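Written out below as structure tokens is the structure these notes cover.
Only one protein chain is missing; all other protein chains are in place.
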Amino acid sequence: MTKKPGFKDTISHIFIGNAVPIMFIVLIAFAIPLSGFSTGYLIEEMVTRLGRDSFLVLSLLLPIMAGMGLNFGIVLGAMSGQIGIILVTNWGVTGVGGLFLAMAVATPLAVLMGWIAGIVLNRAKGREMVTSLILGFFINGVYQLVVLYIMGKIIPIKNSALVLSRGYGIRNAIDLKGMRQSLDRLIPLKIGDISVPVATFIFIALLCLFIWWFAKTKLGHDMRAVGQDMAVAEDSGIKVERTRIVAIILSTILACYGQIIFLQNIGTLNTYNSHDQTATFAVAALLIGGASVARASIPNVFVGVILFHLMFVVSPMAGKELMGSAMIGEYFRVFVSYGIIAVSIVLYAWKRLKERERARRSLRGAKES
Amino acid sequence: MTEQQPLLHMESITKEYFGNRVLTDVCLDVDRGEVLGLVGENGAGKSTLMNILFGMSIIAQTGGYAGKLCIDGKEVSFQNPFDALKAGIGMVHQEFSLIPGFTATENILLNGEILHDNIVTKVFGPRLKTLDLPEMRAVAEKSIELLGVEISPDTLVAEMPIGHKQFTELAREIHRPEMKLLVLDEPTAVLTESEAQVLLTSLRRLATTGIGIIFITHRLQEIFDVCDRIVILRDGQVVREVATRDIEIGQVAELMVGRSVSAKSAATSDYNENTETIISVDHLWVDMPGETVKDVTLEVHKGEIFGIGGLAGQGKLGIPNGVMGLYAAGGAVTLHGKPIHLNDPAAALAAGMAFVSEDRRGVGLLLEEALDWNIAFTAMQAQNKFLRPLLGGRIQWRDDKAIQNVALEYIKALDIKCTGTDQPAQELSGGNQQKICLAKAFAVQPDVLFVSEPTRGIDVGAKSLVLKALRTYNRKNGTTIIMVSSELEELRSICDRIAIVDEGRIAGILPPSATAKEFGLLMIGKLKEEEDKVNSHE
Partner (left out) sequence: MNRIRGFVDKAGWPRIIIGMLLLSLFIVAPSVGIRVDQSMTDTIVRFGMNGILVLGMVPMVQTGCGLNFGLPLGIIAGLLGATISIELGLTGLAGFAGAIGFTAPFALLLGWSYGKLLNRVKGDEMMIATYVGFSSVSLMCMMWMLLPYRSPKMIWGYGGSGLRTTISLEGFWIHILDNFLAIRIGRNFMFPTGMILFFAFMAWIMWAFFHTKTGTAMTAVGSNPDYARAAGINVDKMRTISVIMSTVYGAIGILVFQQSFGFIQLYNGPFFMALPAVAAILIGGASVNKANITNVVIGTILFQGILTMTPSVINSAIQSDLSEVVRIIVSDGMIVYALTRVTRKSR
């Protein structure tokens, strides 16, 4: 007979369940005054960053649902998106039309990348996260090969502004002036001094709606089953391998669109570096929002993006105030990103080990000796 | 009984595994609304028969089967479990096949959910249909009701007590409208007494709706409580098929175990009852999944070959595993009068005990390493054998030559067939691998040797060699051997005394010359009312 949880129990339950976001709120509350930024400035920054980064973080949800952990392979989607942008810029298509064209062109590439990633991850069951991480590095190498050597030589690039001075290979930085903020400004809205990227938020809301609806479909339900116990799902007739691949493909496509949205806001494509920290920062944000390797939901995404970016923005100035060097603040925020990922996977691995031990014992039944 | 076709008709089912006959001419009928009890020792063929019925791939992979299988008079042949499911056969195994984070409803309708179409399905396919949760809940509720239990369809499986999980599994099988025949394999093993009662009542209820049930159990009380007929399997053959009311417990036990006892089977031993006790076990419990030991008390005499038998899953394998520290254990074990520290393999080895595990490939061998390493390793680590001390004993250097020599010694003594001392253990045949495991234990030169399932998975020729090796070792060195085995005949052929384990406790101890009926009664669990006193030599 369990007694009803009292008020104190509920409060402590909330605290423990959301320890990470709470810790971050405390940390940031301490750092904001140090940084000297005004509330208005911070709010403006957060509105921008929510628009810019949420889509990418949302793309991490489906693989977690399917039990594949943190999908560091979203960088493959990011790279697909970037190739889409390069091509569209090459063709001289600008504005929102260019943006959507880039998405359309990049989609088949993202599907291919997602399919490859899904197959590789199926062959590395139990090691999905580290495999997706290294796969990301590997494909980055292939991407660089294509963009640095093959484009311009074997794949013709008309727009000479894109090409390096030696005659082939794409430039390091491409100004996306045609596409810059095209989605953000599509539906203009200003609240006080802050411009709100309405169209982008609508896009994000549509994605949230899609994810919510998806969980109610057979495919989404199957994914949840596969994510909890592959053997039981297989025995009941669910096609486990195929379901996992679909999860990764969807994640990669969403990351592709997410990266395009990200880049249209920033306005510049750093051909060789824009995607370097995509996975790390998206994963860190999601975890800071209270998600774990095995469980993540839409609120985790938005809470995470806000907390992560608040920390990101205030760290350099807070570092300068506290330690006399902005560099320390910058190193600090990178350390926090990696650190939170490290802590989350340690907790997850430790819990998994404990669960395996407990499951072995529960086989024998409830009888005591 | 009606004259219509039986629901299930199995005719002349015969199956061989690599030349080994495991089922011969088995005929079995189940009518609608009938509960059939299937009884037999380990290895009698029950699992194989059910695997054939359920279309498990292992059957086709090992040469298929001979004979006919008919459902409602129509001949069928199942290629996989889904075919069997579609034909209306359901099976509830001992290990739960449930998704812990899903509700009872979601589990009951797993991959059988009720769906509707929506706009997207036309474009992207049927997998995007949406779930109809209210409908699903109603179906689940009905199923649960049919069983006569109280489980909320919204409870998460992870939060259910074990008994409810079992019922959820059952509900999953019976919710299908086409369900005709249900097979239950030891369903009460994990239930409390009251839960078991509820289950049996549910089964009787199900039978009244016309479902046929095959009920596999070793608990005699349950057979007499719920089954209409009993089929007794022994050594792959049906030895008796009879209505429950026409037979009584003693006969069932005897039929299950009895074979013509050959005169020479009992070991001729110089075993003297009055020899001192070398090892005693007091209220031992062991937490070994699937082979739980609840309360075992034993005394074994010096130089004895002591056998421990019993049906699978009853706990006999847990005893040596617990004493040797491989699984969590409690209670008291005393060797040579000194208490043994439990949960500590190093302590058990240091005290003078050794163990040949039943899990040859999992625990017994380093498959990828050479066989000489396998033989010498335990002795090296536990007793510092095969090492050369250097720098005044601060460094223990591995003596590869000594390891090779000891391996050669045992290869000769046990006639191990191999290409050399450096052959990886995984390349040897099952029988030779078992000899390596024996050699490993012998190399430790223990005072007490535990051996679990010494001849499991080995061909006939190698079997007798292994048993001979054990007997010779016991004779020559006076080593006490405690042997755990599912094969009663094997125990009778070399043991001085045999204990039978049932439900995690010692049911009784018999001499090898005791009758089949006496052994059977110990294994099969008693009826509630009977005060059947079993003769024992204590």
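Read from first to last, the chains carry the letters A and B; within each, the first residue is number 1.
The working rule: contacts are C-beta pairs under 8 Å (C-beta built on N, C-alpha and C of every residue); 3 or more make two chains touch, one makes a residue touch a chain.
Predicted model, so just to flag it, every value in this text is computed and none were measured.
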Given B:72, B:369, B:409 or B:487, the correct residue touching the omitted chain is B:369
Just to verify: which one of A:131, A:182, A:200 or A:236 makes contact with the chain not shown? A:131
In the full complex, which of B:380, B:406, B:494 or B:524 touches the chain missing from this view? B:380
For the chain left out of this view, which of A:104, A:142 or A:173 touches it? A:142
Residues belonging to chain A that touch the chain removed from view: 120, 123-124, 126-127, 129-131, 133-135, 137-138, 140-142, 144-145, 148-149, 166, 323, 325, 327-328, 331-332, 334-335, 337-339, 341-342, 345-346, 348-350, 352-353, 356
Contacts of chain B with the absent chain, listed as residue ranges: 324, 326, 344-350, 355, 357, 359, 362-369, 373, 377-378, 380-382, 384, 387, 395-398
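Just so it is clear, only the chains that are shown with their structure count from here on.
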Inter-chain centre distance, chain A versus chain B - centres from mean C-alpha coordinates, in Å: 48
Parts of chain A lying in touch with chain B, wherever the complex brings them together: 213, 216-219, 221-222, 224-225, 228-229, 231-233, 235-238, 360-367, 369
Across the complex, what residues on chain B touch chain A? 81-82, 95, 97-102, 106, 110-113, 115, 126-131, 161-163, 189-192, 285, 287-290, 292-295, 330, 504
